[in-house]
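With one protein chain removed, the remaining protein chains of the complex are shown where they sit.
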Amino acid sequence: MLGEGILKGMAETARNFFGSYVSKERLTTVQYPEEREPVAENARVFPFLVYDEGMKDGERPEWEAGLRCTSCQICEKECPPKCIFIEKSKDKKPDAFGKAQYYPVRFDIDISVCMSCQICVEVCPFDSIKMDTQFELATDDRFGNLMIDVQELAKSDSYYHSIHPTEASAIDQHRAETKVMLAAKTKAAAESAAAKAAAAPKPPEQQAGQGA
Amino acid sequence: MFATLARNSDQIFILLRDWLLAFLPMMLRPYVSVLLSVVVIVCFFPALFALTVIFERKGLGRIQNRLGPNRVGPYGLLQPIADGIKSLTKEDIVPTTANGFVHFLAPVVLVVAVFMGFAVLPMGRNMVLVDMDCGLLFYFAMGASTELAVFMAGWSSRNKYSLLGAMRAVAQMISYEVILLLSGLAVVMITGSLSLPKIVEAQNHYSYGLPHWYIFTPWGLAGFVMYAIAATAETNRSPFDLPEGESELVAGYHTEYSGFKFALFFLGEYLAMFSISGLGATLFLGGWSAPFSFLTWVPSWIWFFSKLMLSIFVFIWMRGTLPRLRQDQLMNFAWKFVLPFTLFNLMVTALWRFMGDGWLRWAVCSALVAAAYVLMARVSMRRERFAPRSYRYAE
Partner (left out) sequence: MSFVFWIIAAITLGGALTAVVLKNTVHCALALTAAFLGLALLFLGLDAQFAGFAEILVYVGAVAILVVFAILLTRGSETPKGSVYSRYSVVGLIAAAAVFAVLGWAVLQSAHSFPNEQAVPSATAQQIGIALVGRYVLPLEILALLLTIATIGAVIVALHEKEETNG
């Protein structure tokens, strides 16, 4: 019958109208600056550098001492729009596993060029550059503030846990295992070196004994 | 005591006016009385327009699963003030090749013609501005003048989209004006008078507590539905808002208007909506009469404005529900379905009048109206099978 569809449509909109006062699914507005929708766990906006907390260096601040980045420059080379600018240091400092590593003297990312492709994250061998989920990054200075430097990029491991908990726990577990394995390795190496040192002076005495 | 309170609150505006006029000499009284009523209408309906704008935006928002404007005041209630300030302070841009005089006059003619329509609406018992014998005819005459204003707006802008929008708007308004007149004519046939207060008086009777409104008769219901369709089309309101659809024709005939002139067009459209709803309430819904005989103590003007606002809410509801009709679809609808049905409704009204009172006329007229609706819909609103397209000018 003509007009039936209109009446059904009007019933549906009336349901929408009255339902918007009672149910959340019929009023989906998020009133932006006051309310925010929670960001998904695998959201990605702009990279940041992870630093391990608790690394005391005496001379360097915590974020610089714990920075996982070893300035290998792989992310700089793999970045498609070439927005990462790294300057390697001349000396080496110990990292979280105790090994002496280079560190980045300058690590800038150009925020107006970065396209959030996550390739830098995928290629980093040290789990040091990860994607942040903060999107309110607008600035009003076009010429200075669009190049984000290493201090602004450095964020703690506990922050990383808070935004990507599953990834961060997996990485921490892997790092703990690596630490255990390295500790075992160094212990085994130390034991074999001690055994070698104990065995080493003997041969010249024996030789002298045998020669005479 | 209760009866005098009811009567006084019903006639409160008349009593207020008489009290104010008592301060003036005899000679000035008729002029000041008319002036006072005119000033009240000119101030009150734009205030109602401001309220309706905020209801529309919030109502449409809720229908569309979102909040409406809610920043300007508590729950966004001061939004019309912000809109008013914006439209008053915007620069008034007139295109250089536009016809300056006609471009300026078009919104003025529109608003004047629409305001004139309020002069004959009975807004309460004894509350008509002018009690004319041909009140209904006057109303439709003023409605016809609005079409001229729309055309003037579109043509004077020297813009092909405006002109196209104006032509479409005028074609639509003329087609549906015929239907509006014919639906109203059925009421005139039964009442025997063109005067709107008399039409309300004729509906102000009750039997078994229920009112004698014309919408409760078979021809009245059909007439009201056709009237509502025609009213939606006359005021260029969704789903008939192709001439001013933002996504179709920029803004149709008011593309080249900015600032206060655009606000005048907007005002004119909403005022036309008010006056046509008021007329619909008067013709079919019993004007200022109460819905049940035990509710007659409520002041009559409250009933009139409740019916008006109810019609406005239905307009907003329709806007939120229906997609826009294409120009050929709406013209087809008018000339092929609504007009024949309205003519048939006139015949059924005549039959109703000349059959005696009783259950027979109810049965016969209801059956005729229902059968006509279903049959005409099946015949005229069939899906067309299209032949290969032929072009008139391109070959």
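Chains: A and B, in written order; residue numbering restarts at 1 for each.
Just so we're on the same page, a contact is a pair of C-beta atoms (placed from the backbone, for glycine too) under 8 Å apart; a residue touches a chain by one contact, two chains touch by 3 or more.
Note that this is a predicted model, so its numbers are computed, not measured.
*Asks:* Over the full complex, note down every shown chain the hidden chain is touching.
*Replies:* B
*Asks:* Consider the whole complex, including the chain that is not shown, and state which of B:V53, B:L67, B:M123 or B:M152 touches that chain.
*Replies:* Of all options in B:V53, B:L67, B:M123 or B:M152, contact with the hidden chain holds for B:M152.
*Asks:* Which one touches the absent chain: B:C134, B:V298 or B:L351?
*Replies:* Selected residue, touching the omitted chain: B:C134.
*Asks:* Would you mind spotting which of B:D10, B:E56, B:D83 or B:E177 touches the chain that isn't drawn?
*Replies:* B:E177
*Asks:* Contact with the hidden chain only, please: which chain B residues?
*Replies:* The missing chain touches chain B at positions 99, 102, 132-134, 137-138, 140-145, 147-148, 151-152, 155, 163, 167, 170, 174, 177, 192, 194, 390-392, 395.
As a convention for this text, only the chains that are shown with their structure count from here on.
*Asks:* Could you please state the distance in Å, as a whole number, between where the Cα atoms of chain A are centred and where those of chain B are centred?
*Replies:* 64
*Asks:* Looking at the complex, which residues from chain A come into contact with chain B?
*Replies:* 1-3, 6, 9-10, 12-14, 16-17, 20-21, 26-29, 31
*Asks:* Would you pull the chain B residues touching chain A in the complex into a rising list?
*Replies:* 59, 62-67, 70, 317-318, 320-322, 337, 373-374, 377, 381
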